[in-house]
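Note that one protein chain is taken out, while the other chains of the complex remain in position.
Our next item is chain A:
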Amino acid sequence: MKALSLEYFKIRRKRIWIMLTLFLAAEMVWASMSMSISISRNASNASWEALIFSISSMNGLFLPIISAIVVSRICDMEHKGNTWKMLMTTHTGRNRVYAAKYICANSLILYGVIAQAVFIVGFGWSKSISGDVPLSLLLQFALGTMLTTLVIIALHQWLSLTVRNQAFALCLGMLGGFIGTTSGLFPSGIRHLLIWSYYMDLSPITYVYNSASSYYVSGMPPMGLQIASLLLAVIFYSAGKLHNSKQEI
């Protein structure tokens, strides 16, 4: 807990909250415009499912980049100030700091995901979308997004702490954003190999196209994918932690 509270203390004046809020605001503005245009063209598009799907698909573009920036900001301060050796000369273990950084980064993204859920409810009410607020779908959306985030952050933390030049981590974030946006075009076999596609794959809403029509289907995301993402998070986190602990200072 001490290491975690120190991580929050250390990111003061880093403006991570503001950056995160601005990025999310941009995403929300984009989503609002896109949904408003869609509803104005066809009133039947005003559904909670469409709204959640829209945010999930945009997350494929935004969250890899946001995650890369957040993790990079949290890890880079240790490189810049040569503070690893200072931390290692206290009894706080390197693994504890690693875990604190991981939890801190995930909690920041969780704040973003909660803000998205609030936006979905607010936007739905403002557009008078029929039906009750789908709390279960919103919860599944948040869970699916966070499961993907656990993997992405584990991967980024490994990279950001290993390579001092954060340009690499940010490039990976942008590449992830590109893959997350275009993943819907890939066959599922390939898509499931790319973790950035999981923002959509673990969303409770899917959009089904067939020759005659297209429609939204809601339901629990595949359990296999959920387990796979959890396993990937554990693998990336453990590998990163092990690699980091073996590095000489």
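Simple rule for what comes next: a contact is a pair of C-beta atoms (placed from the backbone, for glycine too) under 8 Å apart; a residue touches a chain by one contact, two chains touch by 3 or more; residues count from 1.
The rule is simple: contacts and distances are computed from a predicted model.
Matching "NADH-quinone oxidoreductase subunit N", "ABC-2 type transport system ATP-binding protein", "Cobalt ECF transporter T component CbiQ" or "Phosphoribosylformylglycinamidine synthase subunit PurS" against the UniProt entry of the left-out chain gives the name "ABC-2 type transport system ATP-binding protein".
Interface note: of A:L87, A:A115, A:L175 or A:L194, the residue touching the hidden chain in the full complex is A:L87.
The chain omitted from view is touched by exactly one of A:M77, A:V163 or A:L194, namely A:M77.
One chain of the complex is left out; on chain A, the residues touching it are 2, 5-6, 9-10, 12-14, 77, 80-92, 248-249.
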